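As you look at this complex, bear in mind that one protein chain is not there, while each of the others sits in place.
For reference, chains read A and B in written order, and residue numbers begin at 1 within each chain.
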Amino acid sequence: MTRFVAPVAALVIAALLVTFPIWSSAWESSRYATTILQSMLVVAILALSLDLLVGSAGMPSLGHAAYFGAGAYAAAIAGQRLGSDDLLLGLGAAVLVSAVLALAIGAVAVRAAGIFFLMLTLAFAQMVFAIAFQAADITGGSNGFSGVRRPTLVGLDFNDGTALFHLVAVVFLLVLLLVWRIRSSTYGRALVGLRENERRMRALGYNATRLKLSAFVLAGAIAGVGGALQAYSIRFVSTNDVGVARSVEAFVSVLIGGASTLLGPAIGAAVVVFIERVLDSYVPYADTILGLVFIVFVLAARQGIVGLVRVAFTRVRA
Amino acid sequence: MDEKTGAERRSYRLTRRQFLAASSAAAAIAACGPAGTPGPSGEVTASPGPALKIGQLLPFTKVYAELGNSMKRATDLYVKQKGGRLANRPVTLVYADEANDPVVGAQMTQKFIDSDRVDLMMGIVATPIAYAVRNAIDAAKLIFIETNAGGNALTRTTNNCTPSCKSKYIFRTSFSSYQISYPIGEYFATRKGVKEVFTFVADYGFGNESAADFTSGFTKGGGKITGSLKAPLGSADFLPYVTQIKAQQTKDIYSFFSGTDAINYIKAWTQLGMPAAGYKMNGAGFLTEQDVLKEVKEQANGATTSLFWAVTLDNAENKAFVDAYQKEYSLLPDVFAVQAWDGMQAVDLALQAVKGDTSNKDAFIAALEGVKFKSPRGDFEFDKETHNPIQDMYIREVKVQSGQAVNTIVDKVARVTDPGK
Partner (left out) sequence: MTPETAVVQALNGISFGALLFILAAGLSLIFGMMDVVNLAHGAFYMLGAYITLTVVQRTGQFWLALVLAPLLIGALGLVIEPLLLRRLRGRHLDQVLLTIGVSLVIADLIGLTFGREIRSIPFPAGLDHAITIMGGDYPVYRLFVIVFGVALAVLLAVVHRRTRVGALIRAGVDDAPMLAALGVDIDRLFALTFAVGAALAGLAGVIAAPVFGIYPGMDVDYLIYSLVVVVVGGLGTLSGAIAGASLVGPVDTFGKVLFPEFALALIFMIMALVLLLRPTGLLGRIRIAR
């Protein structure tokens, strides 16, 4: 009996999440709350993808927004240039472009480790930012890319705000499921092995460079999906979406929520979005709060919010 | 700026929380005022109508923060002067931080629409944010008064609405980049007798628009552009650029830069002795606006720019505005304050015309289209076609008067209208 409790609870929570705009519709600010939740889910996808690198493989990328932004631009531009609203086409373009970009940058970056890797990913992301800014004919440059078309999928029209939320929530759940599967697969364990002891993994016959590069491309592709969803949500893509601030947001989300915990990055994303995009209009020191929260988690709670909850939970049970 | 005003600046500076708290309190007190109290004009007003909620989306953090602060000051001052009411409706101002990020801007706009349910929305400093929220505002039929962003497309008919296009719900009390760039180009060629110009602008949407509009005005008037150069936003070091400008023969340079870039450019210009070598700095007005001028002071001496306002502009409305602003904040207002102030004026007058009733959107839009008033900048009215202002462009020259560098008015191009296409 008890072994059904967890899956059933997960299904119920998932259903509640997807149907949020419906059951919250009685609230006065339901639509705004939906907007914020949607934004949290998008950043959560970005953070979940980053955690594949940071948490699983121990690859601290500080330029992850490059792939997020590339996906956003790709979905937006593909939709407009090809005159198609097809969701699979948009997401396909996003995955393709961000994966190729991640492959190109990763080929250089994964040769470095630790702090060098962090700096290289940051610097390459700045290069992507510069290109997005400069290539105004394609990306709209500093003016941004406006009028992103909302997608359709075999009769489903996501033009409506509620339908789009369902899409974002479902994709988020799929990404969560994917990350969960990866983490429990041999591939995922190999990544963790890399983080724990790369030399040993090499001795065991793993091609560490190829393994890292594959993780980098996979994380880039998932980030690209997040970017595409943001482009559909805001119907606009700007150079901010490839900027360093977005990368820091993702990184902070992973660390606050708890790296290498399944749900941590998503919870962290919710906290970060709340502080940066909601609280920011009420207090003038939102960045200070975010910075302090971050410092405390890095110093004292390396497993993030999820880690704290686990500790509390085991204490209660003991 | 002398030492004394410098000290006053410092003592004035409140934290943003104090600032936000103080202003919402002022609005609240005004809102709770007893019915039948004498209004500012002296007549006894009737009992107040329903509250008027105005959402103000302005930058309070990141690089444009001070523009947001300036615009907020002007807005609060206007509401205070009117005793907290416009057309007898108590005003509630809801401020949100645009954070120089279109994603945040879009979310805050959604907040105004769905959560705050504002009667109208104002603000937005950065052009990409205005472009990002344009469709959402249009779809929500929310009346929006743009009080800074000057991207041409916001009030134009464009191909596929890219990057933006006009909307019947969107008005602008600031300017379009055409307005601050094209007339001075034409003026240089036809009235100032300048034959050749070299352009040097910030390489982003706005700078490029400004260069293109200046170029078309100048060449249409018979002038010739001999060359051009661009610098990315946030170019730390301007010496290489100015060295390159000095290596070519055209003496008149047209520039679009603002903020830190303008300061660094003007300083590099002075350092390389450009004035002595016979070079003349010209540009769109933001090159020498108050925020820049107070830092570079006499180094900008002789720069000729075009803008729809200057702090020295000699008219009764401007004097009253500058005095009131200075009295309230111990600061000189800047053009951003004027834009926000005129936004409030336009709203106020339109509200009066519809007797405070904003429920009929079309009637309120018609009222806004019909407003004509004396602004600190001179005569103000909206172009009914585009909802962009019709306004005089002043040709201004920086001069040092009694130790202070100020923009002085040397000429004007009357009633400049954006072509709308």
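One rule holds for everything that comes next: a contact is a pair of C-beta atoms (placed from the backbone, for glycine too) under 8 Å apart; a residue touches a chain by one contact, two chains touch by 3 or more.
Here the structure is a predicted model, which is why all the values come from computation and not from measurement.
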Taking the full complex into account, find the residue in A:V18, A:A113, A:L262 or A:V309 that is in contact with the omitted chain. A:A113
The one of A:A169, A:A231 or A:V248 in touch with the missing chain is A:V248
Option from B:P50, B:G222, B:P240 or B:G370 whose C-beta touches the chain left out: B:P240
Determine which one of B:E295, B:E328, B:E385 or B:D411 touches the chain that has been left out. B:E295
What residue numbers in subunit B mark contact with the hidden partner chain? 6, 10, 13, 15-16, 60-63, 65-66, 69, 203, 229-232, 234-237, 239-241, 243-244, 246-247, 259-260, 263-264, 267, 271-273, 276-277, 291-292, 295-296
Interface residues of subunit A toward the undisplayed chain are 60, 108, 111-116, 118-120, 122-124, 126-127, 130-131, 133-134, 198, 244-245, 248, 251-252, 255, 284-288, 290-292, 294-295, 298-299, 302
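Please note the rule applied: only the chains that are shown with their structure count from here on.
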Taking each chain's centre as its mean C-alpha position, how far apart are subunit A and subunit B in Å? 37
Complex contacts: residues of subunit A adjacent to subunit B: 28-33, 35-36, 39, 133-134, 136, 140-147, 230, 234-236, 238, 240-241, 245, 276-277, 280-281, 283-287
What part of subunit B is in contact with subunit A in the complex they form? 15-17, 20, 60-61, 95-97, 99-104, 106-108, 110-111, 113-115, 127-128, 131-132, 134-136, 151, 153, 160-164, 203-206, 208, 232-233
